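Okay, structure first, notes after.
Excluded from the complex is one protein chain; the other protein chains are retained at their positions.
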Amino acid sequence: MTVLDQLLVLSALTVVVTLLAGNRSFGGWLATLMYAGQGILLWQMSGLGYAATPVVESSLSFQVLNQTLHWRFDALSWFFALITVGAGLCSSWFSSGEWGQRYRQSGGKLGLLHFALAFNVFSMLMLLASGELLSMFIGWELVSWASFLIMAIGSATATRYAMRYLTYAIAGAMAILGAMALVYSITGSFEFDAFKAAVPAMSPSMLWMLFGLFAVGFGIKMALLPFHLWQAKAYAETPGPGAAFLGAISSRMGLFALVLVLVQLVGMAQLAKMEIPYTFLSARDLLAWIAVFTIIFPTYTALQQHDARRLLAWHGVGQTGYMLLGIVIAGDLGSAGGLMHVFNYATYQAMLFLVVTAVIHRTGTSDLNKLGGLVARMPISFFLLLIGIIGLAGLPPMNGFVSKWLIYRSLIVDANPLLFVAAVIGTLGTILSVYKLIHNIFLGQLRLEHTEVEEAPWSMLLPMVLLAAVVFVTGYFPGLVLDWVSAVQGAVGLPVLAHHLGGVAMDKGGLDMIWIVSVLLAGFGIGTLVFFAGGRSKRVHQLDNYAGGHFLTAETRYQYSDNFYPGLMHLIGPWYRKSFRWIERGFVSFIDILSQAMQGIYRNTHPVLYLLAVVVIALSWVVSQ
Amino acid sequence: MNNLLLLIALPLITAFLLPILDRVSTMLARLAGPVVLFITSAIGFWLWMQLGGQTVAIQLGGFLPPLGITFYVDQLSLLFAVAINVGTLLLWPDDGEDRLRRSILSLILAASGSGLALSGDLFNIYVFYELVAVVSYGLVASKSIPGAYAATIRYLIISAFGAVLVLTGIALVYQATGTLNLAQLAQLAPDKLNNLQGLAAFVLMLIGFGVKAELFPVNTWVPEVYATAPTRVSGLLAGVVSKLALIVIVRLLVLVFHQPEAQTVMLVLGILGVVTGELAAWRARDFNRMLAYSSIGQLGIMFIAFAIPGQAGVFAGLAVALHHLIVKPALFLLAERWGGSLEKLAGAARTSPLGAALFIVLALSLIGVPPFPGFWAKLLVLVHLGEQAQSLYYLGGLVILAGAALEANYLFRVASSFYYPDNKQELPPAHRRRDITIASVLTAGLVASVFVLSPLAERLDGIATQASDVPRYIQTVNPAALPEAQP
Partner (left out) sequence: MDTSLVMYIAAGGLLLIGSAGIVMSSHLVRIIFGIALLEAGANLLLLLASFREGATAPIIVDGHVPAIMADPVPQALVLTAIVIGVGILALALSLAIRVQRAYGTLDMREIRDRMAQEIADTASIDRPISSHAPLPVDVTSVPSPSEGKG
């Protein structure tokens, strides 16, 4: 049994354990330990992450219908698997303690949540380990249905959104299946190598058809525009840690498959050669622009939300655009940025969702207009959210800065000013909305009903502290992650980024995070010293103040939370006319009308009329042959 | 191998003896039917084991071909003969006021279905087909509600028209070749039937036999009949009888009508069937009709699959057909208690958790989610469609994929409503033990087949190869060279 086999078996065992014991408290802890075990097994395969071993094979293989199914890990799979298992570990840890108990007491199906989480991790590992197109599709379907399961178990509303997801997901899966059938019809096999070898010889129309089908299929899972409508609400309604897990890694499975098929097998160079007629765009440019619009629109939608979970979920939609943008630019910098962003984003998205879940756990609400000032009661959560926000906004000293820097730099190097400006606009939106998040929850005036709120329990804080530590450390020493990223680049056929522990060294100004973070910490250190040693500061109550000639009282609400950016909204508000929703609704109505018409066919008075008509038509066609 | 005729004779005799038995002892009459079907199924299984990989021709009455009627026994026909017997046994009508009549009709259905599967003579096939049709009229009307009568008479009208078309087709074939023995037709077809007359005959027979096989557009009877007939009868019709009619068409296609235009007609009608069936199912608001439309869609997929030339088409179509043969009756068994408005099914998981779980498994297989057998069947069809490299076949593939996406939506809309009821609503009734047991057995068989997928696929491949082997057919039926028939 190779290490990969052990990993898959352990993951399957986790599924079984959660099925049997998920509802008990020890079940959750046991599952968490098993995720840690999977992490250890992954670490044993770390040769993949350092380009020491190219591939780890699995001894599992099936022969069905003259096709051999086999599984293997390479650097790309290992990188994503690391994120998957890490996200699963943190979510399971979070939900094993007090949160799980409260969830079970309030009627939630904790066992089912644990089972769904374990099944998600298992199916994702199966997808990541796929060895040819058929096993990739099997893994893909398993992942889609596992996501559906974890989305659907929360409540009736969650099930409705999950159904919407399912419609999109199966449509995407069918597109992929169609593309696979086409590949098989050309090459006669599902193997990756056969596909790769056949690509140069394919006709442009075939290439476009394959590109379109694969891009649509993977794009639906990644929630690229215009298929992005399902993700935000579905992720927001998933029960607490489930949402963290999904937000962290679930839609990145689409990115994994895209990198695997379109970058490793087809090649960005090939895509750059495919010109769209009558435009200056190639297929690669098309993807880049879709990515950019995916960054901009959902991020500004996020800033309009006043539910914390919806805000974070809409962010998830937007940040995928950065990852895709980086990978599509395909230089060494850009693809490194895109891939690193997958890792970075997983860490702080998981952390942010977990913090918000902790806030909901303590206060009972996620409505941003009903929170405020919790920094006084939940300081550690505040600090963790702050770290996450700095990361999400892409500011030093957190790891988000590194990946965003890489992407911006690659856009400039690649001479793409429009894309660069668009990416920066996206970051502006991100900064605005995360500030809204932290302000409305933690800063400002503490509400009367929240004056007795306690800090989140340690079972919830520890996984978040772990994630925050990862965010900070990988921000300080980005070379740690860049090692893995460059192994992926090598495996996939992208140019490898030369880097060192602190970042990237380039002629015209590189990145050295060690210097930057040290300077920042030194600056903060000096500032803190001055602040505390100066002795001029005095602790006062927040309401020990006056405004407009009146003293402030606790009952009056001074917290500014609603309509947070009125000026900006005045500018961009009219643009948000829910056009995509309108398109979606239109499509569904179209299907409904067709369906009605078909039912009308079957409900007629004279069924024999059709028979006669078809006989006449068929016979006249026969005669004309 | 002559014991094979017991598959036809025994149920027929029992059917006619049942009224007399009923006068003597009700218990005896109640048991006689299932016992006889059990015996015939056992005989069928035993003959299957004995058959191995050979093919046998039984000349009825000792009349040598082409003058007599031949029964051709290969793995495909034996499989479906056993299937109709086992299916009728599993979906045996339960006790009601017209139990006797339904038992008689079910026995005759088993007998004539076996004959239909095994027969090797075109007019004999027509006779058995009409027998199956008449019996199905009786079975569909057996729920004595006015809607059933109306649905039956409408079904009868279409079916009678279809029978006339088949007869006309047979007339054309006989005129061209002077024989109705399938083996001799296979011999003569390249010369005599590879023309306009042959194609016209095929189209007529396709549409005629297609009534039972739920071919578009002669499948307008399907939603009404499935909604008003007893659910077991619907399960039998949708599951087994439609496949029998389909196999007849496939035999004709493989043996006699080799023109590519014949396959084109099947392909076009199959595509239309999938489109209309799946789209109509999207808005279905009661369980029975949702299953009916879904059935139309799945049979459309089978027609598309069988329209692929060569052994590949037979293999792919057979896989889909056998998969549907197990799934649809199981779903109809669940519909026994769940028939009715879909909105009323909310919360069914509370009263019938096993039923809800079975529905989910069956739905996943129907949509084509790996690792269930439905996925492998659809993959086969899609792969072979892709190999054809003609735009019409690509359209067929596209339509199948779109249909699967629609199926996922409407089936899981129902499934998720099982688990999240609205607040104040009466929960749907639980299933009867008998229904749920048989449904569980069928679903368990489906799941078990996942583990033996490779050997199963090889077996099916062998069956398909044997079925598409035309020289073997001719050789088995008449080893000596045939004299030319007198036109």
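In order of appearance the chains are A and B, and numbering begins at 1 in each one.
Just so it is clear, a contact is a pair of C-beta atoms (placed from the backbone, for glycine too) under 8 Å apart; a residue touches a chain by one contact, two chains touch by 3 or more.
None of these values were measured; they are calculated from a predicted model.
Only one residue in the set A:368, A:387 or A:513 touches the chain that does not appear here, and it is A:368.
Looking at B:14, B:106 or B:152, the residue that reaches the missing chain in the full complex is B:152. Of the candidate positions B:3, B:25 or B:175, contact with the hidden chain is made by B:175. When the full complex is taken into account, the listed residue touching the unshown chain is A:164, out of A:164, A:362 or A:409. On the side of subunit A, the interface with the absent chain consists of residues 157, 160-161, 163-164, 167, 233, 303-307, 310, 367-369, 436, 562-564, 569, 573, 581, 584-585, 588-589, 592, 596, 600, 603-606, 608-609, 612, using the contact rule stated above.
Residues of subunit B in contact with the chain left out of this view: 123, 126-127, 130, 133-134, 137-138, 141, 145-147, 149-154, 156-157, 160-161, 163-164, 167-168, 170-171, 174-175, 178, 180, 224, 227-228, 283, 285-289, 339-341, 344, 409, 413, 486.
By our rule, only the chains that are shown with their structure count from here on.
By the touch criterion stated above, subunit B contacts subunit A in their complex at residues 154, 157-158, 161-162, 165, 196, 199-200, 203-204, 207, 217-223, 261, 265, 269, 275-277, 279-284, 293, 364, 367, 369-371, 375-376, 379-380, 382-383, 385-387, 389, 397-398, 401-402, 404-406, 408-409, 412-413, 416, 419-420, 422, 453-454, 457.
Looking at the complex, you find that subunit A touches subunit B at residues 62-65, 134, 137-138, 141-142, 145, 152, 155-156, 159, 162-163, 166-167, 170-171, 174-175, 177-178, 181-182, 184-185, 591-592, 594-599, 601-604, 607-608, 610-615, 618-619, 621-623, 625.
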